[in-house]
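Just passing along the structure, written as structure tokens.
Shown here: the complex without one of its protein chains, the others still in place.
Lettered A, B and C in written order, each chain numbered from 1.
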């Protein structure tokens, strides 16, 4: 069991091209905004080591339902912001693909899914904090919803693309994919709660860390900071 | 260490094979291997015949063996990619219209049966996925660290290349940090075999991993700026252009894939 | 009675070799015992295999082929917890072993894992903190402690489990002389409570001062062992491990003066130099590095 990534060769050629294009566009926008703001060393360092941490966390086997692996994409989004979060999603997917998890051809699609998780988690977290939620419920909800959005997007990508070599009508495919999305939703809940605990822990050992981020975010517009 | 997963290749093991072994595959130019991955992705995407896909898969398994890599570990590493295939293809195998294999199973939802078409689909998706997985692993486990870094630096645009290079460098460090944390809690009697009972311990391990990452990045900034960093780690290292022989083979491979697609799959060109 | 070979060892490790996942052989064939009431110091260069050996003692690492016997009973795979509760481990890197939000929580962490009720756990944790003079840190956030403080809290977190052996991997790393001395004092104190201590160190003065037995490692092998006096006056053994003897030994050896009793610590050297023609010092003197 794992946070499932789309596998190699499962889509027809046109879909591979489409999702690659969409993924490239998303990353293109992020890169454009980063470059326009003048790339800061601290952003590169945070994204680089953040991706390394996320990738390392993926090596840990969490004993739920026989073992799950997670990248903590929601958490990364919350800590690094939407733009760096999207970059980290891409880089983690590049390394995952090189090590046989995820897919080279579907790098675009998988990045799209993970970037969505990071970005959604970030904005939901900010919104909930502004509504005076406590740290634990805010992060747990933000991560769960963000990850769920990713799971649903992934299902949608499969349904839109159609599975390579399957003659199944789209309606039936949707039923089949529902199971997969359901599994990922389950993982999203576990990961969301875990993210909540992690952030709660971070807030207790390095209270300044979250305040610091708050302060930084307060000074500039959110996209501007991360971007 | 036992606490880290068997199902995800340890980057240290990967580099150990790449740096300290030798085989014909090790000696193939890194660009050639990179190009071959692309050709394989294209091939498994367009091919729709089980014999062709099985042949491709068998060929990559042979390459993997020629490179002197361990088959047993490969089985563990297949778990995650196969999970996707199983979770998509199993429902499809049941729902796929066609001739049932054996009898149908009566369920409240109606009669369920695996069809021949469904079973073939399952086999096809498995071959597609495992072909590229096997080859990607064979490529990373036979290409030296410096060459991989050079390729990444070349292929990706700034600042993604910068981020990727740092990630590549620090993945090893972060894996060891995580290992150290796990080791330390185990030494004090924590049992990590049950998640819910130990969720706080997990949160602490993961939290400390991220905290270490953030603090390390703060120190990294200092040390990079102290050496005048301005957003560009250029690699002078060089992976030369592949020898003519390999270029010819690569062109032939692409031609074969495109030709196969045009003739056998899409029927654009008829012979 | 240090390292008395007639009593049964608390920990008895036999290991054919230890190979890391990437194929590096961290340690070759090693037989290593810890006896009741002794302090053993492992010395040797970087990469000699000290940490690898130590991590076998509480089954953090498991030998490729071999056996770990704790309190007379071999440890099996289902039984690792027994090794871990009998042999406490303080890791070299203080930063990766404190995982709770407060110091008190961290010291209670192990007790909770063994199911000790909250009240009792708190009480025992307070006692352990008092033993290492760290009661005042109770409510602090571990992450913000200084290196020396972290080391003491790590020690308390292990002491609280009442192990029969405590392993300290480079307990002085990164500490200033005053803090090193504090840690050295605590090693003595733990030893006085009847707990055996196994430690690794690059500080040979420290090893000479606290250890009953020195164990020299080189390239993954234990190449020799004995009392500090035996080891540090054995130039061939030290050469083989690419070590230099502690300062007191070098001074005693190099000066033309006639120095009695083969001093290994500074205090012994001073006594010997002072020309006290009494017996050569027999009792080990407790002074950490930086002791004066």
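Following the convention adopted for this analysis, contacts are C-beta pairs under 8 Å (C-beta built on N, C-alpha and C of every residue); 3 or more make two chains touch, one makes a residue touch a chain.
Computed from a predicted structure; not experimentally measured.
Asker: Which residue, C:179, C:213, C:229 or C:262, contacts the hidden chain when the whole complex is considered?
Answerer: Of all options in C:179, C:213, C:229 or C:262, contact with the hidden chain holds for C:179.
Asker: Which listed residue (B:76, B:195 or B:229) would be found touching the missing chain in the intact complex?
Answerer: Considering the complete complex, B:229 is the one touching the chain left out.
Asker: Touching the hidden chain in the full complex, which residues of chain C are there? Just list them.
Answerer: Residue positions of chain C that touch the missing chain: 44-48, 146-148, 170, 173-181, 202, 204-205, 242-245, 247-248, 250-251, 254-257, 266, 269-270, 273-275, 290-292.
Asker: In the whole complex, what residues of chain B lie against the chain that is missing from view?
Answerer: 15, 19, 145-146, 149-150, 165-166, 168-169, 172-173, 216, 219-220, 222-230, 232-237
We adopt the following convention: only the chains that are shown with their structure count from here on.
Asker: What is the shape of the graph in which nodes denote protein chains and edges denote touching chain pairs (line, ring, star, complete, other)?
Answerer: If you draw each chain as a dot and join those that touch, every dot ends up joined to every other.
Asker: What whole-number Å value describes the gap between the mean CA coordinates of chain B and chain C?
Answerer: Distance between chain centres, rounded to whole Å: 43 Å.
Asker: On a C-alpha centroid basis, what's the spacing between chain A and chain B, in Å?
Answerer: For chain A versus chain B, the centre distance works out to 18 Å.
Asker: Return the residues of chain A touching two or more other chains; collapse runs of consecutive numbers into ranges.
Answerer: Residues 201, 205-206 of chain A touch two or more partner chains.
Asker: Could you pull out the residues of chain C that touch at least 2 other chains?
Answerer: 143
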